[in-house]
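Note that one protein chain is taken out, while the other chains of the complex remain in position.
Going in written order, the chains are labelled A, B and C, and every chain counts its residues from 1.
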Amino acid sequence: MNIVVCVKIAPDPEDLEIGSDGSVSTAHAEWSIGGFDLPALEAGVRLAEIHGGKVIALSAGPSSINQSKIKKDILSRGADELVLVVDETLQDASTAETARVLAAAIHKMEDVQLAFFGEGSADLYFQQTGAQVGERLGWLCLNAVQDVRLIQEGMLQVQRTLDVEMQVLDVPLPAALSVTSDICEPRLASMRAILQASRKPVIEWSLADIGIENLAASVEILAVQAPPRTSRKGVVLGGSVEEAVRSLLNNLKKEGVL
Amino acid sequence: MSGDKLDVIVVGAGVAGCTAALLLARQGLEVALIERGPSPGSKNLSGGVLYGRVLHQVIPNFWEEAPVERWITNNVVAFLTDEDSFLLDHKTQAFNQSPYNAVSVLRSKFDRWLGEQAEAAGAILVPGIKVERLLRDGERIVGIAAGEDEMFADLVIAADGANSFLAQEAGLRPQIPQEHVAVGIKAVIALPQSVIENRFRLDGNEGSAFNIVGSATQGIAGGGFLYTNKESLSIGLVIQLAHLIEHQKKASEIFDQYLGHPWVATLVKDGKVVEYGAHLVPEAGLKMMPRLFTDGMLVIGDAAGLTINNGFWVRGMDLAIGSAMAAAEAAAQAFRNKDFSAASLAFYRQKLEESFVMADLKTFSRAPHFMQNDRLYTAYPQLLSEVFRQIYQQDALPHQPLRQIAREAVRRGNLSILDLLRDIWNGGRAL
Amino acid sequence: MKRLTVTEKLAQNKYELDDGHPHIVVHNEVCEAECKIRACLFVCPAEVYSEQNGKIVADWAGCLECGTCTVACPPQALHWEYPRGGFGIIYRYG
Partner (left out) sequence: MSDQNQIFVISEEVSLIGELVSAARQLNNDGFSTIAAVVIGDQSDVQRVGSFAVDQIYWIEQVPEGYLVEDVFLTLWELVNQHKPTVVLIGATTSGRLICGRLAARLDVSAITDVRSFEQVKDGLAARHMIFAGGAERLERPRRLPVLFTIAKGQFEADIVQSHTAPQVIPVPFRLPEKRAILRERKDLPPISVNLAEAKRVICLGRGIAHQEDVAQVEQLAQVLGAEIACTRPLSEGLGWLPRERYIGISGAYIKSDLYLGLGVSGQVQHTIGITNARVVVAVNRDPDAPIFKQADYGIVADLYEVVPALIQGLHEA
């Protein structure tokens, strides 16, 4: 049973630069695998370690995802193979285009029965990819998955944690599962794993390779700005703790919130 | 990979480590380049001027692809008092042509590019891994360990920077004495490219390098630097540690006052600090140099203390590359003879002696001592500024002849002519 | 240019914080025994060290990993090592 784990390689939100005019730039941002995708990769690798099978990491995006540092990082965390679908039009791809590309790539892989997705991407956090890819593949899709076990050939037992309930389910393969970020602790790559990573295959597909002729954008991005700063008084109350607390309580009364 | 044995393990993907891994990979050796940061350059910080002609020998015309910032055509020595400044400003078009004499670099981008060249040549880069200890077979170093992973190699090259815990663990150097190092503090200040080019009168990709002496370090031995990058300034201080401890002044406050100095403030006006970093700078030159090799191991770059600061320039990266070249030659011979003993690896020291690296270290071996001279930081900047102020001051009174101005300034600065002459003599021999 | 405090300067940097794995441990008993001048309080460019009710405390999260303290302090006063691989300061410029 081969497992595919979809990961998003994107600019690191921490490297975001906000201009004085509220403009937003990721020009100097480091691209890396999303923090929510690491537990998904770990979950896939652990399952394969127990039941055998190959773990294929899959990512789609513009040429910025095709960096040796990132490929090595993914392959040193237990994936056996990395497939990259690289095309400039995937820059700022919407949920529909992302799902269409990933589904087409998985479709081209043989003997893959199970797909893992992170809770959401680190940069956009739409929390949509798992459901959209699963449905396009015609597979069973579930999100908020917190534990996965293979109980028999072709059948998983999955635990989900929703808003107000916890479920244990038998899930027939093939399935697309979006996992929560506390499903398991992602491993730190060991020196041996990083050395071996440089010997693992990286396969690059174009859109044509996965049968996609044109990928018209289904969403138009109109603007990206820093969120409006609600103006705050910024008053720092001085004096001793007692004095500061007393003047705070007076202010809150005046504001009518106490 | 035959079991866990490689030909060479290089620890530290700074300028020295990347260059050594590149040269060894070119010899067809199986090389692992291990870096504790998430990528080469993420833990490295330099003033930021690379004297490029030695790297040109390793990677011809490297500046065409390497992420260099500017070619330095303008070198300035600035003597600062608390209020005033006296500058020796040299600019030459000779440095505006390839092969470029010196280029300003930002290590995060530059070392990452250099690491990619090593990978392209076949070295295996292993980022995000901290080497914790050496592996020994009796006296011989046979590999390294990180966590429970062990990796063996015929040769280990320690390029792990100024603190060089590996050279200390291998018994090649003692705990670093305070007199042998300076603390380097640096800020990168973003400014639009056009502002930099106007403010420093730079055309195209030209760059300026300022070496600053005097009140920048509040009278403590050391100096400041300010280098122009494409869209930022690298500005910092190198403060002699023993002197700093003796004066018990706060390093971060000295740096803050330095940024606020009237002359410096005009150069960083409207800038935005985008990074604040620090790095230990080996200062003692020859005196500090540890034994460079032992059975199965070589030490290169800052780890070997290869830095020269003589007030006019601070050089580390070109010496690091020189040491990597010498180490690569010694490794080539060791692999030819299948002999990795200290005796065989002594060839590294010999190659270093024959190269500009040791030659320059010897030539400027007195520089560290000369730089300890307090007068450099208080008296002489004061003298220069005082003399020139008087030369240009016109009070509608009879103007003193220049020699009298100089003589009185020397006397008022309670300097003895003897001190002045001895300092000029020592300066001449040291620089 | 606006003067920034050290904390504000450090806030511009990128760190990968290794929560729960401090890489600096201060042995106050050695500090008391061997160190009069408390060099750590003034040599560190990141002001990692501070004195709180007589004890030296290390706010290791902002450390710039220059190692100056390892040279300035009495040898056994600090257990100082680099953070785990991939953690700590990450210079974006350098």
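One rule holds for everything that comes next: contacts are C-beta pairs under 8 Å (C-beta built on N, C-alpha and C of every residue); 3 or more make two chains touch, one makes a residue touch a chain.
Remember, predicted model here, so these are calculated numbers, not experimental data.
Visitor: Using the touch definition given at the top, which of the shown chains does the missing chain touch?
Guide: A, C
Visitor: Out of A:43, A:57, A:106 or A:122, point to the residue that touches the absent chain in the complete complex.
Guide: Only one listed residue reaches the unshown chain, and that is A:122.
Visitor: Give me the chain C residues in contact with the hidden chain, please.
Guide: That gives, for chain C, the contact residues 5, 7-8, 11, 19.
Visitor: Could you list which residues of chain A touch the chain missing from the display?
Guide: Answer for chain A: residues 11, 13, 16, 18, 24, 26, 94-97, 99-100, 119-120, 122-136, 140-144, 157-158, 160-172, 181-182, 217-230, 232-237, 241-242, 244-246, 248-249, 251-253, 255-258 touch the chain left out.
Assume only the chains that are shown with their structure count from here on.
Visitor: If you average the CA atoms of chain A and of chain C, how far apart do the two points sit, in angstrom?
Guide: Each chain's C-alpha centroid was found; their separation is 34 Å.
Visitor: Between chain B and chain C, what is the gap in Å from one C-alpha centre to the other?
Guide: Measuring from centre to centre gives 23 Å for this pair.
Visitor: Can you work out the whole-Å distance between the CA centroids of chain A and chain B?
Guide: It comes to 41 Å between the two C-alpha centres.
Visitor: Give the residues of chain B that touch two or more other chains, as numbers and ranges in rising order.
Guide: 38, 127-129, 146 - these are the residues of chain B that touch more than one other chain.
Visitor: When you check chain A against every other chain, which residues touch at least two of them?
Guide: Within chain A, residues 188 contact more than one other chain.
Visitor: What does chain B use to touch chain C in their complex?
Guide: Where chain B meets chain C, its residues are 36-38, 41-46, 106-111, 127-130, 146, 162-163, 165, 175-178, 181, 183-185, 187-189, 232, 234, 241, 244-245, 248-252, 255-256, 259-260, 265, 268-280.
Visitor: Inside the complex, what are the residues of chain A that reach chain B?
Guide: Contacts found on chain A: 68-69, 72-73, 188-192, 194-195, 198-199.
Visitor: In the complex formed with chain A, which residues of chain C make contact?
Guide: Where chain C meets chain A, its residues are 14, 84-86, 92.
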